[in-house]
Each structure stands twice: as C-alpha cells, then as structure tokens.
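I am attaching a structure below and will ask some questions about it afterwards.
Then we have chain A:
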Amino acid sequence: MTSMLRLVDVSKSFVLHNQGGIVLRVLDRLSLEVRAQECVALVGPSGIGKSTILRIAHGNYAPDSGRVIVAADGRATDIAAAPPRRILALRRDTLGHVSQFLRVIPRVPSIEVVAEAARDAGATPAEARARAEAMLARVGIPERLWPLSPTTFSGGEQQRINIARVFVVPYPVLLLDEPTASLDAENRRIVVGLVREARLRGAAILGIFHDPEAREAVATSEIDCTAVLRAA
Partner candidate 1 sequence: MNDAGEPGYNFAYLDESTKRMIRRAILKAIAIPGYQVPFGSREMPLAYGWGTGGIQITAAVIGADDVLKVIDQGADDTTNAVSIRRFFARVAGVETTERTAEASIIQTRHRIPERRLSDGQILVYQVPIPEPLRFIEPRETETRKMHALVEYGAMHVKLYEDVAAHGRITTSYNYPVLVNGRYVMSPSPIPKFDNPKMDMMPALQLFGAGREKRIYAIPPYTPVKSLDFEDHPFSVERSDRPCALCGATDTFLDEIVADDRGGRIFVCSDSDRCGEQRDQVASGDGAAP
Partner candidate 2 sequence: MTDLPLLTATSLSYAYGRRMACQDVDLEIWPGEVVAIVGESGSGKSTLLGCLSGRLRPDRGHVAYRDRDGAVLDVWAEPEARRRLLMRTDWGMVHQNPRDGLRLRVSAGGNVGERLMAVGARHYGDIRQAAQAWLERVEIDPARVDDLPLAFSGGMQQRLQIARVLVSNPRLVFMDEPTGGLDVSVQARLLDLIRGLSRDLGLSALVVTHDLAVARLLAHRIVVMRGGGIVEHGLTDRVLDDPHHPYTQLLVSSVLPA
C-alpha cells in the first residue's frame, strides 16, 4: 500500500532555558512509516515521549532534525520544513489528530465545534451539520448536549467531542493519542469501531492505545518505543 506518513531520522530535544538550560533529549534518529490501511500502535511505558512522536507528525512540535513526510493530493510534504499555511492546509483535509486536550472557544456549541472541522475540510454548512449530528449520535453524546459548549462537559464527554470532531472528516492520516482513555467499555467499543472503519476505508493510522484490548482490536503492527526513545 501507499506510504502515507513517514518519519525519517527524526530527533527531538527540549531546551529549558528558564531552568538552567537543561536539555531533554527525547527522540534520536527515529524512523517509521505508516501506509494506507495500516494502524501502527506505539507501545512502551508512559512518560517516555510517545505523544511527542504524534505531535511532531502533526506539526505541533518542531523536530531538531529529520523529515516528516506526509503524502497528500499526490505530493509529499515535509512537515518539519513546511510553512505554517501548508501545515494548516494538511490539518484541514489530511491530518486528523485526537489529542488528550480539548481546546475550543468557550460558549461555542458542541455541534458547531464538530461541524466546523467538516466545514474546514470543505463541506457545505448544511452537510457539515448533518455529518456532525450523525457523528455526535454515533459517539453517544445525547442530543440535549449538542447546543452546549463542551467546556462544561465531563472528561469522558469532552474526549468523545474530541473524537467526533476528528472522525467527522475522512482524513487519510489519523494520529490518535489515547483515544479510548477516560471512556467506559461501551464507548471504548464505539471508538474501536470508528478506528477500524477508518482503517478499512484506507486511512493510515498512528496511535497510542494504552488499553491493550483496544490496541489488539485496531492495531496492524506495533512499534516498541522503549528502544527508540530516551528519557533525559
């Protein structure tokens, strides 16, 4: 299958200038590849920087060196070198990222938070809304909560909004950071279903799945990060 996401010799360190210039070396010449219809799970003890890999792939962290190649529209973009507007364009229609944080403008209704992602990816307002409604229903957010801002929601509900706003767009590349964390068994099952569907429609998925059961259910391969990641 086509290579959708490729990290080549990626190194990353953090320099804490305000703490005496401590240098945290997190990644050293990491390379990995995710193809279409693949779901690669990053495994290893928590706190060693698995999320850092996803963030680098999303353009959220800038690597010190190396390339982060994303294939979209028949061309390859190196996220590590691309200008911000190119990264934003990729985030709109190619790269979906479920993070562990929900960052939204307070007071914006959940339905609009989800619909906005679909609109950014090119859907008409009506189409975006219909898709957002379907997705919210799918992840089990009751209709009475749709007009409310997710900032008032419980952790599990916020997480499901986060998932809905990503899965409402059929992104070719998905970066999933603990998508099933803080969910109950029923909702975990729903999310596992979404991830499998995405993979089968052709998405390339790179994820961190803390829950072994969920990982078993979705991953096609695993990368043990203990070998490639070094804590400071």
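Definition applied: a residue touches a chain if its C-beta (ideal position, glycine included) is under 8 Å from a C-beta of that chain, and two chains touch if they have at least 3 such contacts; residues count from 1.
For anyone wondering why these and not others, all candidates are chains of the complex that A comes from, given by their letters.
Small disclaimer: the values here were computed from a predicted structure and weren't measured.
Peer 1: For chain A, which of the options 1 or 2 is its touching partner in this complex?
Peer 2: Candidate touching the shown chain: 2.
Peer 1: Spell out the part of chain A that touches candidate 2 in their complex, as residue ranges.
Peer 2: Spelled out, the residues of chain A in touch with candidate 2 are 14-18, 55, 59-62, 84-85, 87-89, 103-108, 119-120.
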